[in-house]
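Every protein chain of the complex appears in place save one, which is left out.
Let's turn to subunit A:
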Amino acid sequence: MAQMTMVQAITDALKTEMQNDENVLVFGEDVGNNGGVFRATEGLQKEFGEDRVFDTPLAESGIGGLAIGLALQGFRPVPEIQFFGFVYEVMDSISGQMARMRFRSGGSLNAPITLRSPFGGGVHTPEMHADSLELLMTSQPGLKVVVPSTPYDAKGLLISAIRDNDPVIFLEHLKLYRSGRQEVPEEAYTIPLGKADIKREGKDLTIIAYGAMVQESLKAAEELEKEGYSAEVIDLRTIQPLDIETIVASVEKTGRAMVVQEAQKQAGIAANVVAEIMDRAILSLEAPVLRVAAPDSIFPFSQAEQVWLPNSKDIIETAKKVLTF
């Protein structure tokens, strides 16, 4: 096993699946010779050739359409949108077209596309590079939306996404790309989509998070431990569909829950989780289910980023409200 950062694990997953299936194609802006602006496709063109790993003209909508057309010829396209803030340019291809392919063809066609894109704040990018726009994807039936929080998960989830016969939006948090290393097996392995992971077990409180907020939640749980509270941290990993079973089982055990998202509060991934808990586990609750989220402004200019983004202190503060209710 090798120690890998998340971006290395992603490259490794792409390489593994390109070796495994000659129908897998990787393309996008600067992904070929340049290996992607974050080097997520580093070395792939050299290994697999320009026929399978290629640069496209600079147009996100075109990249989305290209993926759909290639899928119709039996390929398994893995396009990259260079930054997820650019997703508005390709919204019709994603939500209007690939998400509907199976449905509008009465189940006779499909779009096995994995659209990868970096997102998320904390690394001082210019405007439109760091927004958390995942709600745009989770609100569209027909898509699956995956957000890994560790190198190990990233590889296993990406392989599952590429093998999936429906379109998957695979969101890679910018801050997590190189924030830590982890043992990652060299061979192919899969982590099922739609399955959350309990990243830390606990008995007093369930903290549900995804993406970069998983690390913040784990930090908060450690601090809470010092004060005598045992917090369980669930990493959603797939935010559409949600792993309701794991969430409910945990809430039934702890009786208290909170949900953490990096996106603005009005971008309601967390709200959706809260509603599911209300629907299914209200009688197990000892306290209201609270949320930690970013304020409802546009994603901030970089100098205000650190204050704007939710962090472990915000999580601890809210956790105490839930714990002492």
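Definition applied: contacts are C-beta pairs under 8 Å (C-beta built on N, C-alpha and C of every residue); 3 or more make two chains touch, one makes a residue touch a chain; residues count from 1.
Definition applied: contacts and distances are computed from a predicted model.
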UniProt protein name of the chain not shown, from "Pyruvate dehydrogenase E1 component subunit alpha", "ABC transmembrane type-1 domain-containing protein", "Lysine biosynthesis protein LysW" or "Glutamate/aspartate import permease protein GltK": "Pyruvate dehydrogenase E1 component subunit alpha"
Residue of A:66, A:159 or A:231 in touch with the missing chain, whole complex considered: A:66
Determine which one of A:11, A:41 or A:93 touches the chain that has been left out. A:93
Identify the residue among A:38, A:75 or A:299 that touches the chain left out of the display. A:75
Residues of subunit A (touch criterion as defined above) contacting the omitted chain: 25, 51, 56-57, 59, 61-62, 64-75, 92-93, 96-97, 102-110, 141-142, 144, 164-166, 194, 241-245
